[in-house]
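Removed: one protein chain of the complex. Kept in place: all other protein chains.
For clarity, chains are labelled A and B in written order, and residue numbers in each chain start from 1.
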Amino acid sequence: MSKKIDAQQVKKVAMLSRLDLSDAEIERFASQLSEIVTYVEKMNELDTEKVEPMAHCLGITNRFGEDRPAESLGTEKALANAPDHDGQFFIVPRILEENSA
Amino acid sequence: MEQLSLLDVRNKIAAGDIKTADYVRQVLSRIEKVESTVGSYINIFGDEAIDRAAQIDEKISAGQKPGALAGVPIAIKDNMCTTFGQTTCASKMLENYQSPYNATVVEKLLAADAVIIGKTNMDEFAMGSSTENSSLKKTVNPWNTSRVPGGSSGGSAAAVAAGLCSGSLGSDTGGSIRQPASFCGVVGLKPTYGRVSRYGLVAFGSSLDQIGPVTQTVSDAALLLNVIAGHDEADSTSVEQSDAPIDDYLNKINEPLDGLKIGIVRDSTEGADEDVKRSLNEAVEVYKGLGAEVVEVDMPHLDYAVAAYYVVATAEASSNLARYDGVHYGYRSPNATDYVEVYTRSRAEGFGDEVKRRIMLGTYALSSGYYDAYYLKALKVRNLIRQDFDKTFGQCDCIVTPVAPTTAFPIGQNIEDPLKMYLSDIYTIPANLAGIPGISIQAGLDSNDLPIGLQILAPAFSESKLLRIARMFEKNTQWHKSKPKIPSE
Partner (left out) sequence: MAKLKYKGLIGLEIHVQLATASKLFCRCAVEFAAEPNSRVCPGCLGMPGSMPVMNKQALERAILAGLALNCNIAEFTKWDHKSYFYPDLPNNYQISQYDIPVAADGYIEIETQPGQIKRVRIRRAHLEEDAGKNMHAGNYSQVDINRAGTPLIEIVTEPDMSTGAEVRAVAIELQRIVRYLGVSEADMQKGQMRFEPNINVIIEQNGDEFRTPIAEIKNLNSFRAIQGSVDYEIERQIEQFLESGTVMEMGNKSTRGWDDSRQVTVLQREKEEAHDYRCFPVQNIPPVKVTPQWFDEIRGRLCELPLSRQRRYTQQYGLSDYDARVLTAERGVAELFEAALKAGGDAKRVCNLITQAGMKLAKEAQINFDEFGIKPDKLAVLATMIDEGTVNASAGDKILTKMTQSEASPDKIAEDENLIQKSDESELEAVVDQSLAENPQAVEEVKAGGKKSKKARGFLLGQVMQKTKGQANPKVVSAILGRKLE
């Protein structure tokens, strides 16, 4: 039986998830995820055509804050956990000029 | 050392019968003795706890009214942000992460004069049912050190069971408070979604996560809930007092409920161990003996809860955990040569397997071409499950079920089989999907002398009633008094 999720799909999902996986990991995840997804498809036994999706858990609406600025962390605290910074900015290896969104 | 309940400790300290500093030292010396066996803490704040205890003693001797948790040593799961110590989520990713702020529950504990004694071990990012997915620490079950403590709040449950704190906070996304409470023979309460602020709780599944107490007794859970419940401006999903008033959960806890109707779900225990089934039946008999009426209810969609849950929870997790990328905080791979590798390698090296699996599963369920078949479908099934509960609670005050199909299983037994591990959450997951409160209390011991839990589920925002129902059982049984024997004791 062919797997529900093959290595190619795992690679694609890993790319979307920004996970660098070894070939062995890809194989392992492919079979584990296939098993899980096959189980999940149990949901298809249910006819849900007329069922509303429950997009939010509570029925509450309209929760707001007022537009009054509060104190920010400031640069020092903002950078305190940064793996690399120059005292002003977070530093990462040069970003290629691709469109972000 | 006799293990005092949280309420006893609070009362004795407030009355001046014992000194906070003395009690905290006692707990710390017990930690010294058995923590190396149990492994419940990622971080212990020994010196800070003693300092803080002294401050509280000063406050009391100065005649000031102490807070509701005066001097009580409390442990918190390491996925709640604290400005003191690290907030690791038991992940290599956040091993050295220091939060610039306290979670709202932490602020509330401190305001109530609790002594935060340490931060407990957990499955990495709260993903797991055995605490074996911690990347930082191994926790065992205090009742049997070859067994898991349950998870993901395994450290919080083990610490309470082993007497290493008076009570603790856990978080519950699919059973992560109730199942370890059951495995460790303590009380675990998952409040209604929206009852307790999640601000400062590191998110796993934002529509499912809820913080709750893990304690020795039902009354202790009520007291802790009193302190942590309530609306918070910083969490837009925490309900306002006007929508769902907070009771004094402790005040009426001993009042039994007249005309109590208990629901048991037809055909729901087929997959459970015999000991677990027996214990549930005995518990039902206890309630009957106390005058409760038992009704059998049908919940046709519960069978689909695990499937729906593992789509919804992982979808949310895939997005919530996208932020751990080695750019602004947390682990950055030293092997990254360009900025994309900062992402891919930091995440590959910083996350454990279970976290990766769930991120990928959730990403898959949301990705183009699969959204309708998995994510949207799961939201519909979720609605059906909520409707099942709505109907059922029209017929009874609460539902009693097992907490888990088994008692604490051997370490290593399920770790290679993720699906089997997921299926062990079958009884706890529905409450998270429906947003309702649930409690786990001890209701027996199995043939291996491992605790068996009883789960009680009640309608949204009826924690007061839920706690009273649980207390009825506790008051009329002795199970909560059984304690583990830890080898190094």
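In this section, contacts are C-beta pairs under 8 Å (C-beta built on N, C-alpha and C of every residue); 3 or more make two chains touch, one makes a residue touch a chain.
The shown structure was predicted, so the numbers you read here are calculated from the model rather than taken from an experiment.
In the complete assembly, the contact with the undisplayed chain comes from B:Ala203, out of B:Ala203, B:Val218, B:Ile469 or B:Ile486.
Of the listed positions B:Tyr329, B:Phe351, B:Tyr422 or B:Trp479, the one in contact with the omitted chain in the full complex is B:Tyr329. Of the listed positions B:Ala244, B:Ala315 or B:Leu384, the one in contact with the omitted chain in the full complex is B:Ala315.
Residues of chain B that touch the chain left out of view are 79-81, 87, 89, 94, 97, 99-101, 103, 198-203, 206-207, 233-237, 315-316, 318-319, 322-323, 325, 327-329, 339, 343, 363, 366-368, 371, 375. Taking the complete complex into account, residues 15-16, 18, 55-58, 60-70, 72-75, 78-79, 86, 88-101 of chain A touch the chain not shown.
Throughout what follows, only the chains that are shown with their structure count from here on.
Chain B has its Cα centroid 24 Å from the Cα centroid of chain A.
By the touch criterion given at the top, residues 5, 9-10, 12-14, 16-21, 25, 29, 32-33, 35-37, 39-46, 48, 51-58, 60, 63, 65, 73, 77, 80-84, 90, 92-96 of chain A touch chain B in their complex. Across the interface of their complex, chain A is touched by residues 96-98, 100, 193-194, 207-208, 233, 236-237, 239, 243, 301, 303-304, 306-308, 310-311, 318, 322, 325-332, 336-345, 347-348, 351, 356-357, 359-361, 363-364, 367, 374, 376-384, 386, 418-419, 422, 435 of chain B.
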